[in-house]
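Worksheet: the structure to be examined is printed underneath.
Complex shown without one protein chain; remaining protein chains in place.
Naming follows writing order (A, B and C), and every chain is counted from residue 1.
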Amino acid sequence: MLHGIGILNDEELVQLERGLADIVALAERNEFPITPQDEDGHTAIENFLTARSGEAGRKIHTGRSRNDQVLTALRLWEKEQIGLLLGALDKYVEDLEAVSARAGNVGLPGYTHMQAAMPTTVAMWLGSFAAAALDDVEVLQLALRLVDQCPLGTAAGFGVPVLPIDRERVAHEIGFARVQENPMYAQLSRGRMEAFLLSGCVQVMHGLNRLASDLMLFTTREFGFVELPASVCTGSSLMPQKRNADVLELIRASYHVVRGEESKVQNLTASLISGYNRDVQLTKGPLFAGMGKTLDALRAMSLVLTGLRIDDQACAAALTAELYATERALTLVAEGMPFRDAYHRVAEDEANRRHRPLEEPGVHPLIG
Amino acid sequence: MLHGIGILNDEELVQLERGLADIVALAERNEFPITPQDEDGHTAIENFLTARSGEAGRKIHTGRSRNDQVLTALRLWEKEQIGLLLGALDKYVEDLEAVSARAGNVGLPGYTHMQAAMPTTVAMWLGSFAAAALDDVEVLQLALRLVDQCPLGTAAGFGVPVLPIDRERVAHEIGFARVQENPMYAQLSRGRMEAFLLSGCVQVMHGLNRLASDLMLFTTREFGFVELPASVCTGSSLMPQKRNADVLELIRASYHVVRGEESKVQNLTASLISGYNRDVQLTKGPLFAGMGKTLDALRAMSLVLTGLRIDDQACAAALTAELYATERALTLVAEGMPFRDAYHRVAEDEANRRHRPLEEPGVHPLIG
Amino acid sequence: MLHGIGILNDEELVQLERGLADIVALAERNEFPITPQDEDGHTAIENFLTARSGEAGRKIHTGRSRNDQVLTALRLWEKEQIGLLLGALDKYVEDLEAVSARAGNVGLPGYTHMQAAMPTTVAMWLGSFAAAALDDVEVLQLALRLVDQCPLGTAAGFGVPVLPIDRERVAHEIGFARVQENPMYAQLSRGRMEAFLLSGCVQVMHGLNRLASDLMLFTTREFGFVELPASVCTGSSLMPQKRNADVLELIRASYHVVRGEESKVQNLTASLISGYNRDVQLTKGPLFAGMGKTLDALRAMSLVLTGLRIDDQACAAALTAELYATERALTLVAEGMPFRDAYHRVAEDEANRRHRPLEEPGVHPLIG
Partner (left out) sequence: MLHGIGILNDEELVQLERGLADIVALAERNEFPITPQDEDGHTAIENFLTARSGEAGRKIHTGRSRNDQVLTALRLWEKEQIGLLLGALDKYVEDLEAVSARAGNVGLPGYTHMQAAMPTTVAMWLGSFAAAALDDVEVLQLALRLVDQCPLGTAAGFGVPVLPIDRERVAHEIGFARVQENPMYAQLSRGRMEAFLLSGCVQVMHGLNRLASDLMLFTTREFGFVELPASVCTGSSLMPQKRNADVLELIRASYHVVRGEESKVQNLTASLISGYNRDVQLTKGPLFAGMGKTLDALRAMSLVLTGLRIDDQACAAALTAELYATERALTLVAEGMPFRDAYHRVAEDEANRRHRPLEEPGVHPLIG
């Protein structure tokens, strides 16, 4: 682009392209050092090119600022990472469906208030997590669309005066869907977009946290509906008999870690005035940590699902008579009895079956 | 629908439709009471219809549970509220544009690190908030699409056995775009969708928090770029001379209130097992508070913008020579000097202009 | 005090004291109205006294501002509420101890990683919550000591010029332990102290959340160690057989509500400049809600504990052989075998007992 608008002549263009290719090659061999004097990678590149090509190197920073360079690099990274997350989500949905293909018809109790309530199936249970993941895909796709705006050329946040830089061309060449026109919005969106992206990660992690919670309950010896492969379990240093599903505990807890990263980004960009503030630099750590943790957790859950075994017998044994109370009431309804009458009839039967009266439950919530 | 599948006969249908119409009429006159014995509005309706129509009333709860009724009512409310938010966002963007139409060409300093940096204009400044709001519209539209799934018929979270209920018809009749198929997902999505919706509110509030922060700085006597109408200001009980822009402070702070509501919903649904848990009832207060606060804040900011006056003279006076340093450097670039050389030349001129050497800034961050 | 420094003469003092006594009497009968024109209770009092006593009433606001009045009223309220919380904590500890007095010696499995691990007792289990509550008492006592500083006389946050007001006397008369000397600290501490107070509430709620989590697991039919009285349970509108311990779910969820209130206060006072900012008004709602919820939850848990029944037989049945593996290993140690050798011996026995080899657990954490 700088060549296109006459800042670089043909020879300088060639020099810089060669220099940049050299940097890529060096970096791939881990031989492109960034020293404290360079401050960061962007200056290191400029310094390298200047040392190599003199005047051409000193022209490389034309029409931009570290602000928009950092922002551009960040957005490119985000686009790539969202792609990885979407891929891992697809894989996770497939892994859920694979369990349902194996054991979807197995019946097990559905719980409300943590009490066995009505029958459900493995397919409905795991299908609910797949459905949640498909909604999460839409959130991440929107996040992708939002970050796919090219900030290069917004410079320090107020645009580039004097020079006729070609922002459309630059955006197109580095693969952005569109230009982020307003330079002050480029700065304002710093942290905002990351917060939204992390909200998407939080949604994904929420599903994993909930599935992990089910799995941990269902792998207790008291429930026993599910068995995990030994490869994802660990032992105890004191108790010789233990096999623990640590990975699920870590996934469960990671939800709150990602939430914490999200809240850092949401809070630390608040109450700032327009234009760049160094505060936003501290959004990077949380972004990297939050997205990385989410990707790790998705992959770990896929591993768990791959080896997961449903214990049909334990599930069947848990489907006791009282879980069919609703079905019995609705059968009476199908035979013509009004629902409320059928409800009371079955409630009475249940009380008799248990050989004791069903005490009246309390009406007023004690807290609310 | 209950008539369509043979639960209600023609007469019962007419009775119930009349009874429901009566309830609507009573409620509009505020004469439909809900007593503690009713527990909630859903039971109050059933009790009223049963008292009025006997058997027909006792059939009304057929094929559903309070769980899916509450969820359905909530989604209908959410759809309506998102519509109001989208309308208020549109109005806010118009109000920003109206200020730019009046005073968009006025130049004022752009700030980085809270230090005057380069010239900008009122149009670019306020345009950045309009651009942010337009991205927020996409987030709220996605939230609308996600909640537009009909949970009625998922009953207690495990579907309705025995009866051939017609979920497509019900969804269509009460205005949902589609059926939420998986009953356990209906329960799993409780709180999740509300969290996403509140994330959208947080995005909106973030823009308002930032605009309020700018306006509060720009209305200090020390900056003085902007003046607010007295109608949005308040006085002091001790200091006779004060006129304060309280509304902006309340908008700024409301960001964190909405964030708090979001975090309640995000956290209290974590680590629950599948199926209904009463915990989710506590997502309602935060949802109502968070969406209401956001709507209030958007409207309040619209009021502020309507009366806002830009002080051209104060803005012009603030555009001092050093803000054009970048422009001077890029003018040298346009004349052929490499950027880095131009940068150093202008930096030196600046130091001379200030009659003192520009001290070397520190290189290493002290914290990071 | 105003009389003591010569602002009020004897007659005015008597007039105002009578007027204030009248306000108290009216307020107790709910007959002291605060109109929108009054803005708040402080101005309503001044207006009432002025209407009643003329000049004396117009002197009542001498040496203070609404800022320090509001702050003083808030601190008095906080002191009272902390007292109530400390009382409810005491009661809760007593209720825990009463269960242990009844059933403390009953053995039940202790869990690690949600897997039955080693035997414990009801006394150790509930005693851990009592120990936590006793540490929480110290936190609340510190909160009490911190808020027990009198801000009256700091006026708008910069003190009272000209007049020789006697802050020590005022602090003493309205029951504060000491004067908050620095007027700007009075403002800076607004929100800070409330955040700390809410941190104390969060600690208390954390204990209740954890106890509720145990109780909900232990009252599932699959565990069945504990039974709750019907008076704290509710029914289902669809499933005739259900009895649910909703109160525990609400306590569990309330932890996150109080956390949300805390985070509002912590965040909305950040990044403000010194001196009063209206933002802090929005700390009141969270403070009232957070402290109120904590008090409610403590009292609700006390109700639960009062009617709680331990099922000795279910507990005994759950104490299966493998839970004594550690005890067997340590018995070998007591007989002279090195611990690590005893550990491996017992691990082998366990594997034989289960008629299958104990698979090697995975070593590397999958997520971390």
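Note that in this section a residue touches a chain if its C-beta (ideal position, glycine included) is under 8 Å from a C-beta of that chain, and two chains touch if they have at least 3 such contacts.
Just so it is clear, the model here is predicted, and its values are computed rather than measured.
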| item | value |
| --- | --- |
| Hidden-chain contact residue, picked from the options C:Arg18, C:Arg58 or C:Arg354 | C:Arg58 |
| Touching the absent chain when the full complex is considered, from C:Gly41, C:Gly104 or C:Gly127 | C:Gly127 |
| Listed residues C:His42, C:Arg75 or C:Arg259, member touching the removed chain | C:Arg259 |
| Touching residues on chain A - with respect to the absent chain | 42-43, 61, 64-67, 155-156, 236-239, 244, 246, 249-250, 252-257, 259-261, 263-264, 267-268, 277-282, 285-286 |
| Absent chain, residues of chain C that touch it | 7, 36-37, 39, 46, 50, 55-63, 67, 110-114, 117-120, 124-125, 127-129, 131-132, 135, 138-139, 142, 145-146, 156-163, 180-185, 187-189, 192, 195-196, 199, 202-203, 206-207, 209-210, 213-214, 217, 252, 255-256, 259, 263, 266-267, 269-278, 281-282, 326-327, 330-331, 333-334, 338-341, 343, 363-364, 368 |
| Hidden partner chain, residues of chain B it touches | 112-118, 216-217, 219-223, 230-236, 238-247, 249-251, 254, 263, 267, 270-272, 293, 296-297, 299-300, 303, 318, 322, 325-326, 329, 343-344, 346-347, 350, 358-363, 365-368 |
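Keep in mind that, in the parts below, only the chains that are shown with their structure count from here on.
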| item | value |
| --- | --- |
| Numbering shared by both copies at the chain C-chain A contact, with half separating same from different | same |
| Euclidean distance of C-alpha centroids - chain A vs chain B, Å | 22 |
| Of all residues in chain C, the ones touching two or more other chains | 236, 238-239, 244, 246, 249-250, 254, 263, 267 |
